[in-house]
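Excerpt of the complex: some chains, original placement.
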Amino acid sequence: MPSKNVKLMQGNEACVEGALAAGMKFFAGYPITPSTEIAEISAQRLPRVGGKFIQMEDEIAGMAATIGGSLAGLKSMTATSGPGFSLKQENIGYAMLTEIPCVIVDVQRGGPSTGLPTAPSQSDVMQAKWGTHGDHPVIALTPSSIRETYDLTIQAFNFAEKYRTPVFLMLDEIIGHMREKIEIPDPSEIEIFDRVTPDESEKESYKAYDNNLEVPKMAAFGEGFRFHVTGLMHDEFGFPKNDTTVTEVLMSRIMGKIENNLDDIILYDEYYTEDMDLLILSYGGTVRSVLSAAREAQRAGKKVGVFKVKTLWPFPEKRITELSKTVNKILVAEMNLGQYFYEVDRVAGKNCEVSLLGKANGEPITPTEVRNKIEEVL
Amino acid sequence: MSDKKNVSLKTNRAWCKGCGICVAFCPVKILELKKDKIHVTDIEKCIKCGLCELRCPDFAIYLEEEENAQ
Amino acid sequence: MANRTEIRLTGSGGQGLILAGIILAEAALLDDLNAIQSQSYGPEARGGASKAEVIISDEEIFYPKIQNSDVLLCLTRESYCKYIPDLKDDGILIIDSDVDFDNIETSYKIIQIPVIETATHEVGKSMVANIVALGVIQQATTVVTKESLEQAVLKRVPPGTQELNRLALQEGYKLVSNHT
Amino acid sequence: MAVASKLIENNFRMNRLPHIWCPGCGHGIIMRGIAEAIENLGYDKQKVCIISGIGCSSRAPGYMDFNTLHTTHGRALAFATGVKLANPELKVIVISGDGDATAIGGNHLIHAARRNIDITTIIFNNNIYGMTGGQYSPTTPHGELGTTAPYGNVDNVFDICRLAEGAGATYVARGTVYHAKQLEKNIENALENKGFSVVEGISICPTYYGRKNRKGNAAEMMINLKDTTLDKKVAAKLPPEKTEGKLIIGEFVNKIQPEFCEEYHKVVDKFTKED
């Protein structure tokens, strides 16, 4: 008999449960396949824990309200899929520049445009990095199992709060909709990070954008700090400034708070990477096919390693560079026509051959396809 | 449908989804569902009112003008 | 090699096949096995044809979709036509008596039984056809234990319908036992 | 033997039928009404353009044998505005759901109304998001259930007709799939209005709205439409107690005002005539 905490759970549900475990108290969104269950389950669960759910008029408003909820002090999340993710981009940029913690879930589906609304895909990976205008840092996590969805949702909240930044959780329809065994960890085992807030004594001197701190403290509206927030370039008090130095200092702190903490943020798993003839890099639903084929290859005595990316952005440049020096060939498997491949090629291509196993026809990459590719490449 | 004499009731069972709307609104009650598809019990009683056609969401029941009625 | 069974439940929307898939997977968990349940949609999330997939294994399941099924349940002709090509040569086809199947040379096992009629007439509620089907699958495959299946069913069905569903399971078991 | 009536054969893409809508979905009734209105008015089908957003209702244009455009969620009217201004000869019809037209598409609805651009918008209002599986929409009544309103909807509803009127539409009417003939007449009048027209067609979604809210099967939902609505003219003669809680159907606005494309063309003409 398995333990009481073992459940069969859907990915989208695990995302909500993880969010609640992380302390989510606010969700604003707009339904869209295949992310809708995240809104639906949030609507059921939040009022029961004193939290708030609101279905907004569209995704733009969903993103805006999520930011508003966070500014009012609640841990906030929204969820969407490709078309909605595109619509949210302007306000995502706002959250980045104003440093508002929140979690944005994108359950990827077949695109471009309305495309194949119910089919799996991983084709928003580059949009997560470059979707909004201007330069900005990005944290994007992607899980490949139900338990990982639970864990990485908590991680997404933790990163959001720790670094005062929006964080993307990139699911794909495979993970979002499948049901799998999950053992829910005991709350005592879960590490939760809450935003650092200023204390009473700082009321008069509070700088919402204190450049002396890597991550400035964040007050909530209504607590007596009366600060200003703007999407224009701003000084340490949050007031607009049209000044090159102010811009430089602000932007370099914002970029730096991520770049200086890569070791904390970058998560990945490695399998069979000690001694390889081929390394397959993959993530999300696709890495399951890769692991299946790699297990089989290993059983057949083939040296196939797997690098499972959990933090898509920032890019795990250091580790991939290292690995690229130990192997002759890297294969990137992803459910798109080549996106993450470009970054892998940039970084690893200097040391080894990098090729792509891409697919974007609405069906997942199968273990058979990976197996055939392994045979072709080895 | 103006000259009711020249029309007759047709069904398209392939398109019928068995919703039962026409059955409910047939004033002379000659429609029923058989194996989830429309079935006319007594075509003779049809008064050719067209209410079934008007409200069938699937265009599966309708009055057709007789080709050689003239 | 691992002991892995891939089961596909097919029919039309509203027949409760997704719920059946979930219950089957949960029964597997109760048996301390691994299980993954998934479904696929038509071009949109709303109604239409329905397909639930369950994979049960004693080792970690990576790929969550069925490539070739070991067991195929078909409650409609449409779903039979669509999914029969993916049934393994040594698989089991469980097909409702109302559904015509093509009389061709096959190597898989065919169990044609009146799932829907049994639900409607023997149990008294066409709604429980999915549970009858679960009984059939259990009996035909023993991929999960009866105890776990019953426990899983009772956990998921609406309060007050326990007896009805228990009966549905029994009728499902019987159908296979009686099947020649 | 033909498989469908002349109306259907003349106005639909027969090879695309039957449509994907669920058994008893009211959308087919409104779609048929639009075709009949077009046929009654004798429009040249080469000049008719039907545009929709995303949703169950928005699938309609794919079945209709005209110039048809299935766009992004909520944006049909913005696409339609481009089509109409670029070629004012086209008779432009927009088909939209309650969510598509009034949730994500609300802004385009009020601006098209403000401009009084000659587009006829037919909103298939089933009080729910059908395509995505039953979330509440801006027209789901207060207290009713949706998958995102598991404890009863706390939102208030839009009165689509009042909204359209407040925004400046020059033809506004409401009908239901039960009152299919009247609805068809409303659509005809809307098409004949030179300006922005809105027809709210109350539809039924037995699959989600009906099932969630225990409204019975399709036929019962149709009967419910009969029982809960009142014609505007009838209502006008009744004492308030008798109209309370009833949905009023009929024409609410029908007026003549300068149309956007015509106004724009006055400017163009000024210059092109000078040449």
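All chains are identified by letter, namely A, B, C and D, in their written order; residue positions are counted from 1 within each chain.
The criterion applied here is as follows: contacts are C-beta pairs under 8 Å (C-beta built on N, C-alpha and C of every residue); 3 or more make two chains touch, one makes a residue touch a chain.
Predicted model only: the values in this text are computed from it and were never measured.
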Which formula, in the displayed labels, states the number of copies of each chain in the whole complex? A x2, B x2, C x2, D x2
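Quick note on the criterion: only the chains that are shown with their structure count from here on.
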Once you count every C-beta pair in contact for both, which comes out on top, A-D or B-D? B-D
Counting in whole Å, what is the centre-to-centre distance of subunit B and subunit D, each centre being its mean C-alpha position? 26
Centroid from C-alpha atoms only, then distance subunit B to subunit C, rounded to Å. What do you get? 38
Using mean CA coordinates as chain centres, what's the subunit A-subunit B distance in Å? 56
Give the residues of subunit B that touch two or more other chains, as numbers and ranges in rising order. none
Return the residues of subunit C touching two or more other chains; collapse runs of consecutive numbers into ranges. 42-45
Of subunit D, residues touching subunit A in the complex: 54, 72-74, 103-104, 106, 129, 131-133, 135-136, 138, 147-151, 155
Residue numbers on subunit C that touch subunit A, as the complex places them: 22, 25-26, 29-30, 32, 34-45, 61-65, 67
Touch list for subunit D against partner subunit B, complex: 1-6, 8, 12, 17-19, 21-29, 32, 177-178, 180-181, 206, 217-219, 222-223
